[in-house]
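Here you go, one structure.
Complex shown without one protein chain; remaining protein chains in place.
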Amino acid sequence: MNMVVCIKQVPDTAEVRINPETNTLIRDGVPSIINPYDVHAIEAALQIREKAGGKVTALTMGPPQAEVALREALSMGVDDAALLTDRAFAGSDTWATAYTLSKAIQLLGADIILCGKQAIDGDTAQVGPEIAEFLDIPHISYIRKIDEAGGGRIVVQRLMDDGFDVIESSLPVLLTVVRELNVPRLPSLKGKMAAKKAMIRKLTAADIGAEESSLGLRGSPTQVKNIFAPESRKDRKMLEGTIEEKVEALVRELVGLKCL
Amino acid sequence: MPIVVNKDTCTGCETCVSSCPYDAIVIREGKAEITELCQLCKACLGVCPEGAIRETGESGARREKSEGTGVWVFAEQRDGVIAGVSFELLGAGRRLADKLGTNLSAVLFGPNAAGPDELIKWGADRVFHCEDELFRNFNDEPFAALLSRLIGQHKPEIVLAGATPIGRSFIPRVAARLHTGLTADCTSLDIDGESRDLLQVRPAFGGNIMATILCPETRPQMATVRPRVMKRAEYDLSRNGEIVKVSAADVGSRTRVVETVKEVSEVAVNLQEANIIVSGGRGVGGEKGFHLLYELADALGASIGASRAAVDEGWIPYRHQVGQTGKTVGPRIYFACGISGAVQHLVGMQSSDIIIAINKNPEAPIFDVATYGIVGDLFEIIPLLTKRIREAKGL
Partner (left out) sequence: MDYFLTEEQLMIRDLARQIAEEKIVPVRAELDETGEFPWDVMKTIAQSDLFGLFIPEEYGGLGKGCLELCVAVEELSRACLGVSTSYAANALGTYPLLLFGTEDQKKRFLPDIAAGKRLVAFGLTEANAGSDAGGTQTTARLEGNEYVINGTKQWITNGGVAEIYTIIAITDRSKGPRGASAFVVEKGTPGFSFGKKENKMGIRASATTELIFDNCRVPRENLIGKDGAGFLVAMKTLDSSRTGVGAQGVGVAQGAFEEAVKFARKRVQFGHPVITFQAIQHMLADMATSIEAARALVYAVARFIDSGAKDVSKESAISKLYATDVAMKVTTDAVQVMGGSGYMKEYPVEKMMRDAKILQIYEGTNQIQRNVIGQALIKEFARSK
C-alpha cells in the first residue's frame, strides 16, 4: 500500500493576536507548526502501514523552510518526504495548490492519499477534495474511523452534523481526517535522529511537469482583495455605576425587551 | 511578487514585521523586505505608517474574463428534508440577483416531491431538480459530476452552497473541474458596484481577522456560505417559478454509503435552537467558574456555550464550543461572560439579536459587538444577576 500524506506548515493561529489599535495581526513569537489536522492524517497512515504494510510519504508545498515540517513527519515514522518548492508556486490559492499537489502525487504514486480536514490558517477544507478531482479519484471527507483498509478497498466512517455515514470506496482514494480519528504519536528519539539526517526530495514545477499557467498567482482564480477587522456595533450601550446598579440596569433592559 | 516595499519611504520601523502571519517580512539594511515566504495574504497592507507597502498590480495576465448570467443556489437536503441553510442561501441569492438584475435558480438533488415548490416560495425563479435515487445518500462524486454538468450547460455567474459538511466536501470538486475559484465559509456576500464582481467575506487566520476574496476572471464565482448568518427571504405562497427536471444519465460513484448512523448530541441541537445562550471564556477561570454560568443559565432557561479558550483549557466539552471551529449560533440573547471576543468567536455568534458582554477588561473586543456591556468582575456580577433574574421572574 502506497500512501501520501499532504501536510502544511502553518503559523499556530491559536497564538495570533490582533492589535486593537491598528487592527492588525500580531505575530510575535508565534511558532510554525504542522497543521494539527495533518498530524492526525500522518498517524492514520502510520496505523494503516502497521496493519497492511506499505510505504508512507509526506508531501508538502512551501518555501524551503517547510522542510522542518517534513522532518517532523519523518521523526514520527513516515518513510519518505518530498518538498514542492519553486518560486512559481508563490501566491497559490486552493485551486492552484491542489493542482500542484496532484501533479506531485501522480509522480509519487499512491493508493491512499490522506489530508487533514482543513488547515488552521485558511480553514478552507478545499484542497483535499480538489486534489481528488484533479486525480480523478473518489474522496471521502471528515474520516473519524477507518474500519478496513486493504484488498483494493476501504471502509471508513464519515462524520456528519447529525451522526456518521459508513462508506465503502475503491482504491485509490483520498481521505480527509478529523481529530476524533486517533491520538497522534509523539516522535521517537531514533526517529528524530534519523529525520535529521534524512534526504528530502525537492520537487520543482519542472519536476512534476506542471503547466505554468496553472501555478501560483497566475493559476489562482481567487485573490484576496483586502483584510480587515470586523466593525463595532453602533447601538452598543455600556452600563455604568456600581455592580448593583449595572446589574439592575441590565435586568431593567431585559424586562423592557420582554426577555424575561 | 505583487506586494512590494517602497525603499525610499520605508523607515525601517518594523511595524510591518510582526503583522505578517508567515514571517515573510524582514528588515535588511534598515529597510523592510518581503521574502519568498509571502503568501499574498495582504495582512501587511495598510499597516505601514508611511504607506510604503503596496501591491504592484501585476496579477499576471490570464485568460479572458469568462461569461455567465444568473445566480444559483445549491439546495442541500438530507433524508428528504431541505436544510435550513438552503433557504438562507435563497435569501442571500435573491439580494445578489436583484442587485445584478438577473434571475435566481436553485438546484436540488434527490427524491423530494414538494421540494421544488418550497424552494420557489422561498425565492427561487427556477429549480433544477434531479430525482434520481443515486442522490438519496450523499456521495461526493455524483453530486460533483451532475452539478458541474449543469453549470457547464447553463453558465451561471454565481454559485452558492451551504458551508455544511456536504457543501464543503463536494463543491471543491466542482470548482476544480470547472477551473474556477471557490471561497470557503463566507459570512457576508455583496456585489461590487463597478466590476459587478462578487465580494466574498470570510474569516481568515483561524478567525482572527476577516478577508474579502474576489474571483475576478473565471465564472462562475463560487462560495460556500456559513449557515445561520444570512437572512432568509420572505416565504411567499403566491410565488411561481419554473421547474426543470434533470436526468442523472452517465453519472456514477466509486463510493457507496453502506450505513447512516444518527448520533445527535443534545447540546449541539440545543445550542443552535436556543433562545438564550450563556457562554463562558477564559475569564471564567475554570470548571468552578462555569458553575456560576450554569446557575444563570438555569434561571434564564438558557443553553451553555463556550469559547475555544475555555474548551482548550478542558473546562467544558467541545460540543459547547461556539465560533469558527465550533458551532454558529443565532439566539435572541447571547451572554458572553469572560470572553475577550477574538474574531474566531465572534463569527460564531455575531448574528445573535442581543449580545450582552461581561468582561473585566474595558478594552476587550467583545464590547465592540455587544448590545449591552458591563465592565467588571464576573464572579461578582453573575451571582447577583442570577439572583435578580430569579426575583424578576418570580422564581
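When the chains are written out, they are named A and B in that same order, and each has its own residue count from 1.
Convention: contacts are C-beta pairs under 8 Å (C-beta built on N, C-alpha and C of every residue); 3 or more make two chains touch, one makes a residue touch a chain.
As the structure is a computational prediction, the values presented were derived from the model and not from experiment.
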Message: Of the residues A:R87, A:R153, A:K190 or A:K237, I need the one that contacts the missing chain.
response: A:K190
Statement: Note that subunit A touches the chain not displayed via residues 185-193, 196
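Operating definition for what follows: only the chains that are shown with their structure count from here on.
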- request: Express in whole angstrom the distance between the two chain centres, defined as the mean CA positions of subunit A and subunit B.
  value: 18
Message: List the residues on subunit B that touch subunit A in their complex, please.
response: 1-2, 18-23, 35-47, 59-60, 62, 78, 137-141, 144, 164-166, 168-170, 172-173, 175-177, 179-185, 199, 203-218, 253-264, 276, 300, 308, 312, 324-325, 332-333, 342-343, 346, 350, 354-356, 363, 365, 367-377, 380-381, 384-385, 388-389, 392-393
- prompt: So in the complex, which bits of subunit A are touching subunit B?
  reply: 11, 13-14, 16-18, 20, 22-28, 30, 32, 63, 65, 87, 90-91, 93-95, 98-99, 120-130, 132-134, 137-142, 155, 159-170, 173, 213, 217-218, 220-233, 235-239, 243-244, 246-248, 250-251, 253-255, 257, 259-260
